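Before we start, here is the structure in question, set down as structure tokens.
Every protein chain except one is present and positioned as in the full complex.
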Amino acid sequence: MPNHEKSAEHHVVPKRIYFGVFFALVVLTWVTTYVSTIDLGRWNIFVALAIAIFKASLVALFFMHVFYSARLTKMIVTAAIFWLTLLLFITMADFWTRGWMGVPGR
Amino acid sequence: MIAATPPTEIKKNFFNQKQGLASWLLTYDHKRIAILYLLGVTFFFAIGGIFAALIRLELATPAGDLVDSNTYNKFFTMHGIIMVFLFLIPSIPAVFGNFLIPLMIGAKDVAFPRLNLLSWYIYMIGGLFIITVLLMGGVDTGWTFYTPFSTSYSNGYVVAAGMGIFIAGFSSILTGLNFIVTIHRMRAPGLTWFRLPLFIWAHYATSMIQVLGTPVIAVTLFLLVLERGLHIGFFDPAYGGDPVLFQHMFWFYSHPAVYIMILPSMGVVTEIITTFSSKKPFGYTFIAFSSVAIAVFGFIVWGHHLFVSGQSAYAGMVFSVLSYIVAIPSAIKVFNWTATMYKGAVRLTTPMLYALGFIGLFTIGGLTGLFLASLGMDVHLTDTYFVVAHFHYVMVGGAIMGFLGGIHYWWPKIFGKMYNEGWSKISAVIIFIGFNLTFFPQFLLGYMGMPRRYHVYPPEFQVLNVLSSAGASVLAIGYLIPFCYLLYSLKYGPDAPPNPWGATTLEWKTQSPPITQNFEVTPVVTQEAYTYTTEEVVHVG
Partner (left out) sequence: MDSETVVAPSAAGAPPQHGHVEHHFEDASQQKDAATVGMWVFLVTEVMFFGGLFLAYFAYRQAYPVAFASASNNTNLLIGAANTTVLICSSLTMALAVHFAAIGKKNLIVLFLILTLLLGGTFLSVKAYEYHDKWVKHEVPGYNFDCRTDTGAPCADAAHTPLFFSLYFGMTGLHAMHMIVGVGILLFLITQARKGRYTPAWHTPVELFGLYWHFVDIVWIFLFPLLYLIDRSAMPK
């Protein structure tokens, strides 16, 4: 069968990688918790989301083996992120620009 | 069905290899599931059609003499919901996609046969919800379910209808998922991406939309149901909720959903045109990538449904420009189909008539879409019959012409019987005339300012409305004729050879109707699709 693309190869990831990722995730959880007690003004949301994105990437890349996966899997993950971004950013662009015209209701 | 073939020996095929009702209701065979879907979508098409007839009947006169406005609201809502969610979206993918994708790629079945059967049951359960709503008294929100009317004021069965669409949506998701995996992982040896029939590319693009878009409407309806049922405010202006947000979420799916309807139809038309021109499609890669491009661009234009809804003027401008972009891949396809026929040996068979009808009607539907995409023009035309005419040219003139073209093209393959060419050509012409008579006057009505969704109108619009209603009855007759001669052919039609049209794709290399496992031996593909001179696919043992 389609012998050209082989996904899901048996790549046994060493256990220490799992423990390393786990350690990083726990530390980052408490870092972000601590940071939330400091008011960074408009950066609050960016810092919290940056840490969350980093944590999520760790889970996806190592726990979910995306790092070791076939190109197709990486493409599927990219597509998900891309379309989520479309949904969020295009819609938010409407909300961000509502006030620009200075005409009520526009 | 097959039993009528008189003296000749009855060949083994997927109809007679197993028998009995249970063998159908528990089948994992993609071909049988396709036929189950065919029965389902035909049923819902008939129901949706009855509501269309009622709408046109009411609009034959300016006064509201048949029904009151509340009932009329329910008519067009039920017409929209049933036609969009229970007919158009599953029609071509779930019937022809299911039947043909494994055959065209030389596989024994789709990747997940059980999931495939499950998706049919989910579809039927969703349909059951809608039928229940219908019997209890209907919904009056329009198929768009706009808040806050749907959440706070409507006196129809919004929750049940929302649940029905939510459930039917999962059927669409599972179908798309199944197709994506099937096309990626089940292709016959040697069948590389650029050897695939263009029907497959179109379905791949469709599946992308189903998988990426449908979950968003699912969650939107979920929130809608929560808000109406439990009074948890998500879109409720009383708590500062924004109904425009609902519209964004709704159209993030529902605009691409138009491409769920039209892309498979384009795939069908591509197959028909290349076969009946006996010529390679002009610009294979352009057609293939334009399908994917439509799927991607289709996701960034939804805001053109919100031009007068209170979204920011700047978003309106950007969406207006982006909407024009979809015209590019659509036009590429129209040009390529035309160029394919140029200097080809064109045979005007019934499927070809539908395909030609598709090109003409889709072009009108697409070009009027450009009027609506331009911000200033749309302010004038929003919620008029111009919009109604436009999307019927795309959905009926496009999707249903493709569906009927596909039925006539693959009928010999699916059922192993030939239908009557004379009748089928007559009905194709009747449908084309009836369609234009129904919907072309609506462009004029809309331009003159007749709003949609009203059961009464000023007397000066009557002439065009009567024309439209007359066209609708012609169209109805046009739809009934195929129903008769196709059913007739099942019993009395001559047996179909494996490849009655001289087509080149893999489904024509196996017998008609195919055996349960599709091919006696897995085919090996050694050349590009649509090679009409030296037709060969080497079978290896």
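In order of appearance the chains are A and B, and numbering begins at 1 in each one.
The working rule: a residue touches a chain if its C-beta (ideal position, glycine included) is under 8 Å from a C-beta of that chain, and two chains touch if they have at least 3 such contacts.
This one's a predicted model, so the numbers in the text were calculated from it and none came from an experiment.
Among B:G213, B:G267, B:G316 or B:G434, only B:G213 touches the chain left out of the display.
Among B:I10, B:I232 or B:L480, only B:I232 touches the chain that is left out of the view. Although one chain is not displayed, its contacts with chain B can still be listed: residues 17, 27-29, 107-113, 173, 177-178, 180-182, 184-186, 189, 211-216, 218-220, 222-223, 226, 230-234, 239-242, 245, 248-249, 516-517, 520-522, 540-541. Listed by residue number, the positions of chain A touching the unshown chain are 1-2, 6-8, 10, 12-13, 15, 18-19, 21-22, 25-26, 29-30, 32-33, 35-39, 41, 44-45, 48-49, 51-52, 55-56, 59-60, 62-64, 72-73, 76-77, 79-81, 83-84, 87-88, 91-92, 95-96.
To be clear about the criterion, only the chains that are shown with their structure count from here on.
If each chain is reduced to the centroid of its CA atoms, chain A and chain B end up 35 Å from each other. Residues 184-187, 189, 208, 212, 216, 244-245, 248-249, 252, 299-300, 303, 306, 310-315, 318 of chain B are the ones touching chain A in the complex.
On the chain A side of its complex with chain B, the touching residues are 1-3, 5, 72, 79, 83, 86-87, 90-91, 93-98, 100-101, 105-106.
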